[in-house]
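Every protein chain but one is kept in place in this view of the complex.
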Amino acid sequence: MTSDAIAAKPARAWRRYLGWSTDHKVIGVQYMVTSFFFFLLGGAMAGMIRAQLLTPDSTLVSAEAYNRLTTNHGSVMLFLWILPVLAGLGNYLIPLQIGARDMAFPRLNALSFWLLVPGGLLMLASFFVGAAEAGWTAYVPLSVAGPDGQTLWAISVVLLGTSSMMGSINFVTTILTMRTAGMTFWRMPLFTWSILATSILVLTATPVLTAGLVLIAMDRLVGTLFFSVPAGGDPILWQNLFWFYSHPAVYIMVLPAMGAISEIFPVFSGKPVFGYKMIAISSLAISLLGLTVWAHHMFTSGMDPRLRVPYMISTMIIAVPTGVKIFSWLATIWGGKIRLDTPMLFALGFISMFLIGGITGVFLAAIPIDLHVHDTYFVVAHLHFVLFGGSVSGAYAALYYWYPKVTGRRLDERLGKIHFAANFIGTNLAYLPMFLAGLLGMPRRVVNYDPRFTQLNQLASLGAFLLAASVLPFLYNVIVSWVSGPKAGDNPWRAKALEWKTSSPPPAHNFDTPPVVTEGPYDYGEPVQVSLAATPAAAGD
Amino acid sequence: MTSHSRTHEDEFRAGRELSLDHRKLGMWLFLASEVMFFGGLIGTFLHYKATIPSPESAELDTILVGINTFVLITSSLMVVLGLDAIQRGNRRGLATFLGLTALLGAVFLGGQVYEFVSLYRHGITLTSSVFGSSFFTLTGFHGLHVLIGVVWAALTLGKVLRGAYSAQDHVGVEVFGLYWHFVDIVWIVLFTIIYLI
Amino acid sequence: MKERTLLVIVLVTTALLAAGFWVAANVNLMPAEASTRAALVDQLFRAMLGLAAVIFLLVEGLLLYSVLRFRRSKGDEGDAVPVHGNRALEIVWTVIPALIVVVIGSYSFRVLAASETREADPIVVNIHSRQFSWSFEYPAEGVTSTDLHLPLGRQARFLITSDDVIHSFWVPEFRVKRDATPGQIAELLVTPSRLGAYPVRCAELCGVGHASMGLSSQAVVESPEDFQSWIEKTRALSNDPVTTFNTMGCNGCHSLAAAGAKGVVGPVLDGLGQRAGSTASGQDAATYIRTSIVKPGDQIVPGFADNVMPRNFGERLKPEQLQALVDFLMAQ
Partner (left out) sequence: MTSSSSPSTYGASRARQHLLVFAALAVITAIEIAMTQASIAASLANALFLAFSLAKATLVAAFFMHLRDDSRIYTAIFLLPVVLVLAFSTLMLMSAGGH
């Protein structure tokens, strides 16, 4: 296997990241680096959007360009940044965390990464033929009209969806069949649990979106009539197909981040994670519930009134397993010996900001309120608190936490803390004012707006620019530390999960001898023999 | 499957403890996603069947398609008989049955092409009406799956003729079988909701 | 820790939470309440905001407290006392949120039911939307207008639809929106409860004119008498070219000073009369303008897209309306 051979000559080791490799660690890094490039791209689009919105009647970008920017900002951030960066973390970590040599299907694994590349390029290429401009939700019939880029967009999203489905098949198979000796289900790290739960969602939800996109693409390419209103086509049908995926997609994008957080809290508190089983089970619960709530995005679109209330209830119920996680994390750090290193800071930031996203989610689930704030900046604020304050903070926390494992080097703590501060302030500054704008009557996706929203928008833009700046110390830190950072050692955080029991970076085979697991992943302050009880069985005493 | 320093034996121990084979598991997970994909298309078809009157459906030739259904079911039987054969170490039997599978699959496709052509003659096309769009899309995607299955069967047959598979090692055949039977099940459902109901 | 410290902490926390609840439940983040529904929605919103404040302060408070209180002291390499879980605690924080959800859910349902109850003798308004304008048709009164006029206190029954893509009819002061979906008619009930003029917005992305859609419309709540006189005034103007120009939605895309239209999607129509004669060879001004209205595809002004302007004005305009409109545009 090529990566073995090359690993022998570390001098040229970096080259393997540029080509076809079946080593899950190489693929993981390829995912993360590629997706971060797209993150910067989506961020640039957001920058242009926020610049346009600095003044109510700005003409910096045309209405057409603006719609293309918002559409592709959303699509790039979701499909080309958050999904793949988390997939990359999963790729890198799952085999290490369960003591496997690699993923179950290494070639399929490489293929799913290499599908990401054409998918991404296709979405960008669409800008040359008139990019998609119907919003990332691509509501028909608007999206069936529209420029050719709309077709490329649909094909691109199909490719990206296929890529993440392949990845999920690999994850589930690997987790079920490749756990090393002693790695029982109830000894799996919570990040592995979260990837398992996420993969179930990806496999059940994504194909439905694929089907819907196929219908749109066919309407545009061969002239089928699925969404032709004169012929009897039903625009609501697309909304059902779309949201059946795109609501679970939110959990697909936040569960792995929660998994990473669940790894970080016990380590930096020197305490076992509180309520291990409940956290693991709540991930599964969120996945399954997440599949039953999609139509709460359609309260205003004229769905069968009888169906609205069940959807409202099922949506609100998701707050329960989410709450279980948050309270368990609080109980984990309570009474611990807390170290405030950068990963911990981002983890704490995750809770405090995701909390806002979660609470406002319940507001949106309440039908009477949703009928007012649906499709306003209130929704924009909510989803950014969930996906940026939540998922992206979680991704950052994970990158800071596992960077030493991937590179064998330490990141600079000072730069890390600067990054955290800028990111935390920027996020709240950018998105809190949007809640108010939405409540007061500002619709989303508008290129110009009522002057009475000017101050709120300028605050938001300020925050957005601060977020843009906050990426610089991170980039500098990651690049410079990789070259010349201090050596990290195998286990710089004194963590107990399996990936820390091999060298940093791990050898091509992950473990020189197949590890045998005798204790849970979070048995801090434990004499080893007690550690088998790393479950609520030992609860309360 | 992978070039590992360790053998499959201990690498997939956890799977064997759950009596799971990673290749079969992978295929089942893929099939699960396929269920959802066809589910989306079927949901669409049913939705329009319920909302838009489709007089065209009277043009459908249930007898012809019924025979085609029979052909596909028979091809499924060929696959299992082939598997039974190789499990008894009978590679010639496997080869014969795989050949028959591919043949019957091809016959099914032929029947579908004939059906499509005659419908087009009646002016029922992809773009003639919502019914036409959803009918040809749904059956077309199934046909595509059959086509892939036929190619896969032929490739497997080639491997068999080059001496692959034995009474001990035939997971490859079984995995192909899972795919083929799934395509068969999809057709059983489509036959009901499109032609019978 | 000592009982007294504990007591103080408990008291302070409770005070903070109570304060938070009170502030959140009394702060007003919403625009004016111009419908009976708005009052109900705002009550629900404030109640939820109060609860949210308590949960928010509780969680962020615990977070902050832990971080300040449980810092690892320098050089301490040991672990903390291990606690794996606490059945009772876990049950509590599963059950309590579940109960809160049930309460909020049933309260929301009550508000929903109350705000959707039919009242006797509603005034029916057919709301038509298209890229990029609204028009409001009063079938009983035989009147169509670009502004939505409603009599105070009488329930309005909107029947909302769209000619092209999905739009969404939203008056923030009414606290409700409803999608205008082509091929479907959506019903919406609103009882105006406050005199005034309020903006009408499109909340669903509908194309390049999305942001400006509705700028030429507003929702006016007035006394029944004023409403009646408005109806008569508007009916008198039904063949007036300016009214036609606006109710047919020309103003959504074209700008024309004489009609107060500010559309940005189509060609500017000011001064059309002068240039119309010389625009298309072999057509006098009247013919050119008339063709451009009923067969917009025949001559596309350079720099503008085809297939944007509806093709059906030939059917939708009464002959006298069309004639009046052409004369009117000639005079520009």
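Think of it as A, B and C in the order they're written, each chain with its own count starting at 1.
Going forward, contacts are C-beta pairs under 8 Å (C-beta built on N, C-alpha and C of every residue); 3 or more make two chains touch, one makes a residue touch a chain.
Keep in mind that what you see is a predicted model, and the values were worked out from it rather than measured.
Participant: Of the residues A:L176, A:V447 or A:A495, which one touches the chain left out of the display?
Facilitator: A:L176
Participant: Over the whole complex, note the residues of subunit B touching the chain we left out.
Facilitator: For subunit B, the residues touching the absent chain are 18-20, 24-25, 28-29, 31-33, 35-36, 38-40, 42-44, 46-47, 50-51, 62-63, 66, 69-70, 73-74, 76-77, 79-81, 84, 87-88, 174, 177-178, 181-182, 184-185, 188-189, 191-192, 195-197.
Participant: I need the residue numbers on subunit A that touch the omitted chain, in ascending order.
Facilitator: Residues 176, 200, 203-204, 208, 234, 236-237, 240, 244, 291-292, 295, 302-307 of subunit A touch the chain that is not shown.
Convention: only the chains that are shown with their structure count from here on.
Participant: For subunit A and subunit C, what's the span in angstrom between their mean Cα positions?
Facilitator: Each chain reduced to its C-alpha mean, subunit A and subunit C end up 31 Å apart.
Participant: Express in whole angstrom the distance between the two chain centres, defined as the mean CA positions of subunit A and subunit B.
Facilitator: 34
Participant: Can you list the subunit C residues touching subunit A in their complex?
Facilitator: Going through subunit C, the ones touching subunit A are 29-31, 37, 40-41, 44-45, 48, 52, 55-56, 59-60, 62-63, 66-67, 70-73, 76-90, 93-94, 97-98, 101, 104-105, 108-109, 111-112, 115, 164-166, 168, 170, 172-173, 175-179, 181-184, 186, 199, 201-212, 264.
Participant: Residue numbers of subunit A touching subunit C in their complex, please.
Facilitator: Going through subunit A, the ones touching subunit C are 62-64, 67, 133-135, 139, 141-142, 145, 229-230, 232-236, 269-272, 274-278, 300-302, 308-309, 312-313, 316-317, 319-320, 323-324, 326-328, 330-331, 333-340, 348, 351-352, 355-356, 359-360, 362-363, 366-369, 371-372, 374-376, 435-436, 439-441, 443-450, 494, 523-526, 533-536, 538-540.
Participant: Please give the residue numbers of subunit A that touch subunit B in the complex, ascending.
Facilitator: Residue positions touching the partner: 1, 22, 100-102, 104-108, 165, 168-170, 172-173, 176-181, 183, 203-208, 210-212, 214-215, 218, 222-226, 228, 231-234, 237, 240-241, 244, 509, 514.
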